[in-house]
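One protein chain is absent from this view; the other protein chains keep their places.
Chain naming follows the written order as A and B, and within any one chain the residues start at number 1.
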Amino acid sequence: MTTTFPEVAPTAKRTPRTLNPGLEPSDRLFHGGATMVGMFVLIMTGSIGLFLGYQSIPTLRHYGLSFFTQTSWQPELDKIGIAAVLVGTVEVALVAMVVAFPFALMMALFITDYAPRQIKSWLVSAVDLMAAVPSIIYGLWGFYLLQPHAINLARWLSQHFGWFPLFHVDTDPNAAVWQQSRYTSSAFIAGLAVSMMAIPLACAVMRAVFDQAPLGEREAAMALGGTRFGVARTVVFPFAKGGIIGGTMLALGRALGETAAVLIIVSPDFAIKARILEAGSQTTSQLIAGNFGDATKSQLSALLTAGFVLFLITLLVNSVAAVVIRRSRSGAGTEI
Amino acid sequence: MGNDAKVAVLPRNAAALEAVEVSAWFGGTQVLDDVSLSVPPATVTALIGPSGCGKSTFLRILNRMHESVPGAQLAGEVRLDGSDIYTAGYRPTDVRKQIGMVFQKPNPFPTMSIADNVAAGLALTNTKIGRQDRNYLIEACLTRAGLWNEVKDRMNRPGSALSGGQQQRLCIARALAVEPKVLLMDEPCSALDPTSTHRIEETIAELRTQITIVIVTHNMQQAARVSQQAAFFLAELGSPGGIVERGPTDQMFNNPSDPRTDDYVNGRFG
Partner (left out) sequence: MTTLQVLETVQETPPPTPRRVPRRIRVLTVDDWLSLVGAVISSLAVVTIGYEHILDGSGVLGFMVCWYFTFLAIYASLVALTNPRQIVVERLVTSTLYLAATVVILALGSTVVYTFAKGWHALVHVNFYTHDMSGVSPTAPLTQGGILHALVGSVIEVGLAVAISVPLGIGTAVYMTEVGGRGSQLVRTVVEAMTALPEILAGLFVYVVLIVGFGLPKSGLAASVAMAVTMVPIIARAGEVALRVVPSGLREASAALGANHWKTVSRVVLPSARSGLATGTILAVARGIGETAIVLICSAASSFLTFNPTNVPMNSLPLYIYTAYSSHEPTAITRAFGAASVLLTMVLLLFVVIRLLVRDKGQQR
């Protein structure tokens, strides 16, 4: 028995039908609820950024560009500026990255290509644990354990490289009894402590991209007689360039915003110091933490402005990092 | 055929390869059992058989790539011109300089130019070579691989900007630059179109007199076209693979001794 189908209007053949099922009521509720949460978070977090920017306007209007060039922070004299603070923040972060970059790179390469299989997962856990340790604990460690040894290194650097302005310290390094206190609480030592937080972050990103280096190319390099380092040089590093740079920049972003460890180690000194080995420095977070309590309304606004500048710098660094990672060959599958 | 003068400059250094009672494991699972095979110098030997019976594993044992897989183990010996390459103290990197490999999926180094790709083996092994000799070598290897005429005008372009067949010939040139005595080829044409396949088979025929070749192939007609001797691998359900029959290619295809070989070459399975 043949089946007959109802006649379809001639014009309706071969043209797509519009389907509009719409959402059923409970789904409409679900989507609406999820959207509300998303919008709420968007508004709350976005308004923080906007609020900070808005608060900066009166401060910048009052002080103008001198806000960026003035080094001292004396609200009672109406002389405030973030020049010293910004320089100090950048110095600490840069010292941290100079130390962190090679160690993160070597650690990442070691974990992916050199570590014996049995300890590989332990190493990964150790690096992740390193990232989870609160910064104040690194501050304590840096101050009490590391500093006595690090000042020896600082002294050696100033002895042999003191002609370079960065490493000069205002005391005689060659004296038989040298002034230890001139080397303590410096940007250098704070940078070393902050590097403990930068290393695991950079290492995690680098490790993720090293793992993704294509196996086919690795095998080709091995089959040509390359050693493990030869494979790394020829295949892994060119592939992972974007991840290496991006991971480093992410860690830099973290280092710029670091607070607790710096609070413990550094003694405040409001001057643009190029001498990183010398005692005393100042970072933005320190500035805020030290001054918020006694601050008047306008001083609070100034502190917020300082913080806002820090936020913008960190945001810029993070965004560039994200773009570099995403654009690179290794970035496609990496989650940062 | 390329420039005969340049090709003739390269020494003929084909070597004999012999696998003696080779067994292989991945973790606890045995995948090859007691495989022995003699590969005479300056010949092409084809390893044929259905998928999953250990042909590629066996090939990778021949140049010590097998051990780079975590959990991989082997027994037996592989003798290059009489000496076991697995002897303690022999470096895998040295072995691989003498026994080269071309892979199924072409894998030129994408960040290097064509010229640098060919010479990559030299760079990887820290082999010093003068600029003139280097250019000579690159041209000679590309000629032997049958690629010179197609790329001589774009030697500085990246190695990945070529078609699949050209990339594979580039990989062959790259493998030849290290001047190995044996060349292992793991299904080199399976990812390529028929024209490229034909070109590469021509290359294999030209290389044969200068270098020993072992080729794994799924394609029986290809095995019949390029090889002088063949070995048929088979793994029954659940057991490790091994060689069922070996011998001159003609004999394997036209007059096999083992019924399983007969079934396979006549397409009754696999």
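Assorted remarks:
In this text, contacts are C-beta pairs under 8 Å (C-beta built on N, C-alpha and C of every residue); 3 or more make two chains touch, one makes a residue touch a chain.
Remember, predicted model here, so these are calculated numbers, not experimental data.
Across the entire complex, contacts from the unshown chain go to A, B. Contact with the chain not shown here comes from a single listed residue; of A:Thr234, A:Ser285 or A:Ser328, that residue is A:Ser285.
Taking the complete complex into account, B:Asp84 is the one of B:Asp84, B:Glu150, B:Glu201 or B:Asp262 that touches the chain left out. Of B:Asn13, B:Thr125 or B:Ser190, it is B:Thr125 that touches the chain left out of the display. Summary of contacts with the chain left out: across B:Asp34, B:Asp193, B:Glu236 or B:Asp258, the touching residue is B:Asp34. In the full complex, subunit A contacts the hidden chain through residues 23-24, 26-27, 29-31, 33-35, 37-42, 44-46, 48-49, 51-52, 55, 102-103, 106-107, 109-111, 114-115, 123, 125-130, 132-138, 140-141, 143-145, 149-150, 152-153, 155-156, 196, 199, 227-230, 253, 256-257, 259-260, 263-264, 284-285, 288-289, 292, 297, 300, 303-304, 307-308, 310-311, 314-315, 317-319, 322, 335. Even with one chain removed from view, subunit B keeps its contact list with that chain: residues 16, 18, 20-21, 23, 25, 33-34, 38, 40, 43, 67, 73-77, 79, 82, 84, 86-93, 124-126, 228-229, 247-248, 250.
As a convention for this text, only the chains that are shown with their structure count from here on.
Rounded to a whole number, the gap between the C-alpha centres of subunit A and subunit B is 48 angstrom. Those residues of subunit A lying in contact with subunit B across their complex are 117, 214, 216-217, 219-227, 230-231, 234-235, 238-239, 329. Listed in rising order, the residues of subunit B touching subunit A in the complex are 63, 65, 68, 70, 93-94, 96-97, 100-101, 103, 105, 107-111, 120-121, 123-125, 171, 174-175, 178.
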